[in-house]
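Inspection log for the structure reproduced underneath, given as structure tokens.
For this view, one protein chain was removed and the others were kept in their places.
The block that comes next holds subunit A.
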Amino acid sequence: MLFKIRTLFDSMAVTPLYLYLFLFLGPSNFSNSPFAHGFPSSSSDTTMHTNNWAVLVCTSRFWFNYRHMANTLSLYRTVKRLGIPDERIILMLADDMACNARNKYPAQVFNNENHKLNLYGDNVEVDYRGYEVTVENFLRVLTGRHETAVPRSKRLLSDEGSHILLYMTGHGGDEFLKFQDSEELQSHDLADAVKQMKEKRRFKELLIMVDTCQAATLFSQLQSPGVLAIGSSMKGENSYSHHLDSDVGVSVVDRFTFYTLAFFERLNMYDNASLSSLFNSYNPSTLMSTAYYRTDLYQRRLEEVPVTNFFGSVMETIHTDAAYRAPSRKTSGRADIKTSPDKMVTDDQIKTTTNSNVLDQSSDQKQADQACPFARLMSSFKNKVQTVEEADSLVNYGLVTMIPLLLLSTLL
């Protein structure tokens, strides 16, 4: 059905009349749909990477599990720093250590005994807190089967092109992870949820990272393609905490997470460190457990996948022949949709983002725009002139004619 619509667009694109009709009618139809920004395509292999989501879960309660909350908050900070915005992070914290009466530093959470970095600063948005963190809610978030009253901010609104990072930490065992000291998520539940997500086209690629005892066992039932899994320990191994903060009186971070964070602290969002370099950075002797990777469900070569594909929000760049950054936003959006399935070019060097949502986040890009708007305008104009003979020439022609009209209207 969706496929049909797409071909219909293609056919429509040739006639400027239909295009104009669509441009003014289309958005009103599609903006109500939650899938508006991720336009469906024939298969996930050819779907481009549209956006990044992160689901960060701390599953254990109680003061002496302080480190699990610190783990999760550290990861939260890292992915935010690398460019995933708050509205695309589902943060689940099973307890509130910051406000625990036993906390020597009220309203602060640290992941290091040097207390340099307060993880619980001003800008932390916890989506599920306390007793809301249950296996049921977790599975609902993954599969998107929410009750109608659940606000959008608590939903995982990913699409077919989303890369999702799922990070979980807590106490676990052979093929289970404890939630709230009262219930368990089993490997079957996780595999089933991932399968449902795949069927509902809720992700393109999924990275599951788990820091718990015997974490590897949690992945044993996974079947869905596009899933990559990292666990902190093999079956029969424990995951240990990294160090004890003798001021707060609890362990503040787990080893696996600590070394993961150490890896990411060296990076910024433009670094091209690959997933394999992350995986190789784990040293069993410092970890006191063997990190486990499950890659058989994942198609791409790990050396070629930058970590920012999951931990940041840096998309693959797409070279388009036509300028999409026309003064009309609507037009550019539609043009993007139209061209994307056909012309996917991988080029890491050119930092041109196709997605308007990501464009908002990418501050660097914005700065570039502000610096030389005129030059950009000129270059796009030149492009248009060069490609006027091509198949889309009629469309572009129409777009170009709109520019003076708009300029005129803004001047007036």
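We take it that a contact is a pair of C-beta atoms (placed from the backbone, for glycine too) under 8 Å apart; a residue touches a chain by one contact, two chains touch by 3 or more; residues count from 1.
Throughout what follows, contacts and distances are computed from a predicted model.
Enquirer: Which protein name, taken from UniProt, belongs to the chain you can't see among "Auxin-responsive protein", "Carboxypeptidase E", "Glycosylphosphatidylinositol anchor attachment 1 protein" or "Ubiquitin-like-conjugating enzyme ATG10"?
Expert: Matching "Auxin-responsive protein", "Carboxypeptidase E", "Glycosylphosphatidylinositol anchor attachment 1 protein" or "Ubiquitin-like-conjugating enzyme ATG10" to the record, the invisible chain is "Glycosylphosphatidylinositol anchor attachment 1 protein".
Enquirer: Using the touch definition from the top, which of A:Asn114, A:Thr148 or A:Ser246 touches the missing chain?
Expert: The single option touching the absent chain is A:Ser246.
Enquirer: Have a look at A:Thr59, A:Thr72 or A:Asn103 and name the one touching the chain we're not showing.
Expert: The single option touching the absent chain is A:Asn103.
Enquirer: Over the whole complex, note the residues of subunit A touching the chain we left out.
Expert: So the residues of subunit A touching the missing chain come out as 62-64, 99-106, 244, 246-251.
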